[in-house]
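The complex is shown incomplete by one protein chain, all other protein chains being positioned as in the whole.
We call the chains A, B and C, going by the order they appear; numbering starts again at 1 in every chain.
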Amino acid sequence: MSAPQRKTDIGPPHFKQFLPPVIQKNYGSWKYHEVLRPGTMVHVAESGDKVWSVRMASPRLISTDFVRDICDVADKYCDGFFRFTSRHNVEFLVSDESKVKPLEDDLKKRGMVMGGIGSRVSNIVHTQGWVHCHSAATDASGLVKIIMDEFIDYFTTKELPNKVRFAVACCTNMCGAVHCSDIALVGVHRKPPIPDHARIPNTCEVPSTIASCPTGAISPDPAKKSVKINNDKCMYCGNCYSVCPALPISDPVNDGVAIVVGGKVTNLRTAPKFSKLVYPWLPNNPPKWPEVTNAIKGILEAYAKGAQKHERVGEWIDRIGWEKFFKVTKIPFTFQHIDDFTFARETFRTTAAFKW
Amino acid sequence: MSAPQRKTDIGPPHFKQFLPPVIQKNYGSWKYHEVLRPGTMVHVAESGDKVWSVRMASPRLISTDFVRDICDVADKYCDGFFRFTSRHNVEFLVSDESKVKPLEDDLKKRGMVMGGIGSRVSNIVHTQGWVHCHSAATDASGLVKIIMDEFIDYFTTKELPNKVRFAVACCTNMCGAVHCSDIALVGVHRKPPIPDHARIPNTCEVPSTIASCPTGAISPDPAKKSVKINNDKCMYCGNCYSVCPALPISDPVNDGVAIVVGGKVTNLRTAPKFSKLVYPWLPNNPPKWPEVTNAIKGILEAYAKGAQKHERVGEWIDRIGWEKFFKVTKIPFTFQHIDDFTFARETFRTTAAFKW
Amino acid sequence: MPKKYDTPLLDQLEKGSYPSFVTEIKKAAAKNEQANDLLGALEQCYKDKKTHWKHGGIVGVRGYGGGVIGRYSDIPDQFPGVAHFHTVRINQPSGFFYNSKALRELMGLWDQYGSGLTNFHGSTGDLVLLGTKTEHLEPLFAEVSSRGWDLGGSGSAMRTPSCCVGPGRCEWSNIDTLDITYNITQEFQDEMHRPAFPYKFKFKTSGCAVDCIASIARADCSIIGTWKGDIRIDQDAVKWYAKNGMDINAEIINRCPTRCMSYDGKEIKIANEDCSRCMHCIAKMTKALRPGKEKGATILIGSKAPFVVGALLSWVIVPFMKMEPPYTELKELTRKIWEWWDEHGKNRERTGELIERKGMRNFLEFIGVNPQPAMIKEPRRDPFYFWQPDELK
Partner (left out) sequence: MPKKYDTPLLDQLEKGSYPSFVTEIKKAAAKNEQANDLLGALEQCYKDKKTHWKHGGIVGVRGYGGGVIGRYSDIPDQFPGVAHFHTVRINQPSGFFYNSKALRELMGLWDQYGSGLTNFHGSTGDLVLLGTKTEHLEPLFAEVSSRGWDLGGSGSAMRTPSCCVGPGRCEWSNIDTLDITYNITQEFQDEMHRPAFPYKFKFKTSGCAVDCIASIARADCSIIGTWKGDIRIDQDAVKWYAKNGMDINAEIINRCPTRCMSYDGKEIKIANEDCSRCMHCIAKMTKALRPGKEKGATILIGSKAPFVVGALLSWVIVPFMKMEPPYTELKELTRKIWEWWDEHGKNRERTGELIERKGMRNFLEFIGVNPQPAMIKEPRRDPFYFWQPDELK
């Protein structure tokens, strides 16, 4: 079978063909919405028209069969129209109220999980991990699965003071939104790369390897036509490994997961915030990472208990102060928490007013 | 007359001998105070004893006669005891209530000015300027005098939402407290130093001159045994001139005064704050610097009008936002306001929420 | 496809009530050799607690410099099915809208030419086809492109823009996020497919300051819809919220960051000149409050992940820009930014990093934007700044 005529630079399909008629008609003329259930909301247009969205969890890493299942459901209840959210959930877009309940029932029957709308945990923005990336210090999909299993009730039913956005990145490149998430995990190394002097001369370009190191820890080793690592300067970022595969940095024992919290993206109330380090390292204990889920549990429960309505994790912490946060969560405070990077001085406490 | 026996390393006189008896008796056992008038307050001890403090302005740069006048007054009303404040005011410490009024009257008769207690302008922390420093880009005492003349009512009578702390420094070394003051002036240059190639070889040590430049603008000029200045890199800090007198940087036309505002030191309510730039340059127009007083007036009046009770200048600005501050004060916003130094990124706006 | 590997570790991740990616891999593995070997390879990673992927070499399709991420196993003998396992980034439609017909077709092709595994979506926004062999890339591309799909970005190129659902289903959208995204994607096809920049450049567009696409945190150019004019208040709806148990003072008035709202027990008043358009009150009282009527966007530049000197959030550069097709102002601004970045940017230096290095003035002067207080949280602290000769006497 000969291949069809290839085309280039056509860009993506125009979105309009994928909008259900009710959306085409009321495009840009929505008036308000109501959250009916944790997985169902209705948007009402100026015209009075309504569109129901039924939100269903997805593991993001899905098979073509999963997509076809979605298509089946969409065909049955919403003329084949659906979308994904920016957090990888599926949203069925229903224009006929009578089909909402049957759709929900059908999804339940299929073992699907609905939820994530409102002041809840939603799906997790994450990355490739051991499934596909050479750079990963931990897996992403596995961590996401165990976290969502653990906190499933906060997706399907229970409410929190506000939305809690999780993110997982498998290395410090932090593909995704770890740096601005309520609670996020990032895979970290803790030992310098070990130069493979046999391979470096042929595999790597020495000058660009040296240049790749943000801390200047790499210097030439002319005798070996290789490089040396100054272990005191290395902060295990793995950037050199990205440039030179003969600088392996993975270490099953010392790699692990750091937890950062208190970030947000939205501009509501307070400016977007960066996440801050709270657990510098927890062990990689696949497939269940019990230390990680446990740690998150402590944080989430302290937040659920301490935060006022509409406070995001970071807003709650800002109100009570980091010293109090460490107290109520009982997280040990270590040297790693104290910034020693470029902007360290902005993080030191410059006031005599703090809590005991 | 032969000199008396010199002593070394004896340190300052013990303060105890300078404490009036009422203070010795009630040392560390004060209960509360009351502000009676803008220049007079009374502190009440646990014992019930009282000490009245009458605060009088001083230009700080004073003659021995001025000190002797103070001594005369002190002898008459308070057994010779007095002190200076951390802002250079004189405080007469009176233990006999009946002497308070006569003391005040006497000071008035001598043309002295009392005030500065409470939510007011107090004396100005300042520096040497043209009176004594080689580094000065403006005078300090002169600026202080015209500012205090202009705002004297806020010292002697009128109230403000809270204390307003002024500071003046004559160069970017900023001796004093300019960097954390409600409203402060700092002398600035605006042109690179002009190397005096005739003098440099004999007067200056080239390597330390080069090292003194924070921006790396200085390089050797071996032919001339002198140095070159890269004008594009120079930000006119004058540090090189401190190290090498043959790099004069003063420029009567382009030197001038910058105004920074919104700093504070105290921990009350909000953490101590740095002052921020609002006028990058106003001309050196001695002896009255009308542009400077005028500019301060605009700021002080906007504050007096806009701030809530107990808000310091910086707290008021934080509440309304800098964009609003520039609007209500009508101060032109320029490239100089936008940080381009080491910590610039911490000052850029990282939220879509700001005021029109 | 018969079961090839025992996966006792991964099997544990099929328990629990959240849908399982392991189940998905197994579903694909049942009919696909590559998926089958991925399962084994992944189990090996779980066992060894380390990744078994090597660096991607440069692979791709003819005429394109990006869109495919090359990937090779470091134990190809053990798992030959994933010896090569490249991902193909398909540019998703604006707002992630689909219909069943289009996706069924695409999934069919992917079963034919790839692993049968996908990411809906990658965190940049692409529809990611996860894992295929080098020799399948060309035929796959011919098939998908002939059906109206194109590749997304990778490498030092413009990356696939993405956006929130916006006017497609949201009452707060001030701009047509879907159309803007489609429009700039089309405009900059060349910049997307043929990497020629110092590094990657990302666009993300949100209809309002709620920023449901997280544009301010992860786009070199963040476009965020906003308005001028007064927030529209429906006082009857305010009463409805009060009656339905909302503590308006606690939830709304006292949480307004600028304290520009008041509520007398009956009506809400807003001092609009002090409102920073943060969206809190509007989002929590959607029936009662609506954005003002003059619509546009704030353009922010520079956000990125933490390498090398810490993460950046985007910075306000153009406080208000009208956003009407064909978005000429935005496109011109973009070209100016790229021109400046091309000229000064070092290899692997993002736009935000370059602005930091060269200084905001240099950047603003080049792109022709005047300094404005909206660009800063606060003015500089130190007295060390430059003057241009024409500013002096």
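Convention: a contact is a pair of C-beta atoms (placed from the backbone, for glycine too) under 8 Å apart; a residue touches a chain by one contact, two chains touch by 3 or more.
Bear in mind the structure is a predicted one, so any value in this text is a computation, not a measurement.
Trainee: Checking the contacts here: which visible chains does the omitted one touch?
Mentor: Result: the unshown chain touches A, B, C.
Trainee: For a quick check of understanding: of B:Val54, B:Val113 or B:Leu300, which residue touches the chain that isn't displayed?
Mentor: Candidates B:Val54, B:Val113 or B:Leu300; residue touching the omitted chain: B:Val113.
Trainee: Quick one: which of A:His179, A:Lys264, A:Lys288 or A:His310 touches the chain that's been left out?
Mentor: Looking across A:His179, A:Lys264, A:Lys288 or A:His310, the contact with the absent chain belongs to A:His179.
Trainee: Looking at A:Val54, A:Val260 or A:Leu300, which makes contact with the chain not pictured?
Mentor: Result: among the candidates, A:Val260 touches the missing chain.
Trainee: Touching the missing chain, which residues of chain C?
Mentor: Given the touch definition above, chain C has residues 306, 310-311, 381-384 touching the missing chain.
Trainee: So that we can see where the missing chain sits, which residues of chain B does it touch?
Mentor: Interface residues of chain B facing the absent chain: 3-15, 17-19, 23, 27-28, 30-33, 43, 51, 53, 57-68, 70-72, 74-75, 79-86, 88, 90, 93, 111-113, 125-127, 129-136, 139, 141-142, 144-146, 148-149, 152, 155, 172-180, 214, 237, 239, 242, 245, 250-253, 255, 263, 265-270, 272, 274, 284, 286-288, 309-310, 341-343.
Trainee: Need a quick check: the contact residues on chain A for the chain that isn't drawn.
Mentor: 172, 174, 179, 186, 188, 190-191, 214, 235-237, 253-254, 258, 260, 262, 274-278, 280-281, 319-327, 333-341, 343-356
In the analysis below, only the chains that are shown with their structure count from here on.
Trainee: Could you tell me which two chains share the largest number of C-beta contact pairs?
Mentor: Per chain pair, the contact count peaks at A-C.
Trainee: Which one of the chains is farthest from chain A, going by Cα centres?
Mentor: Of all chains, B has its centre farthest from that of chain A.
Trainee: Using the average of all C-alpha atoms in each chain as its centre, how far is it in Å between chain A and chain C?
Mentor: The computed centroid separation for chain A versus chain C comes out at 13 Å.
Trainee: If I count partner chains per residue in chain C, which residues reach a count of at least 2?
Mentor: Where chain C meets two or more other chains at a single residue, that happens at 209, 211, 216, 224, 257, 277-279, 313, 377.
Trainee: Considering chain B alone, which of its residues make contact with at least two other chains?
Mentor: Within chain B, residues 343, 345-346, 350-353 contact more than one other chain.
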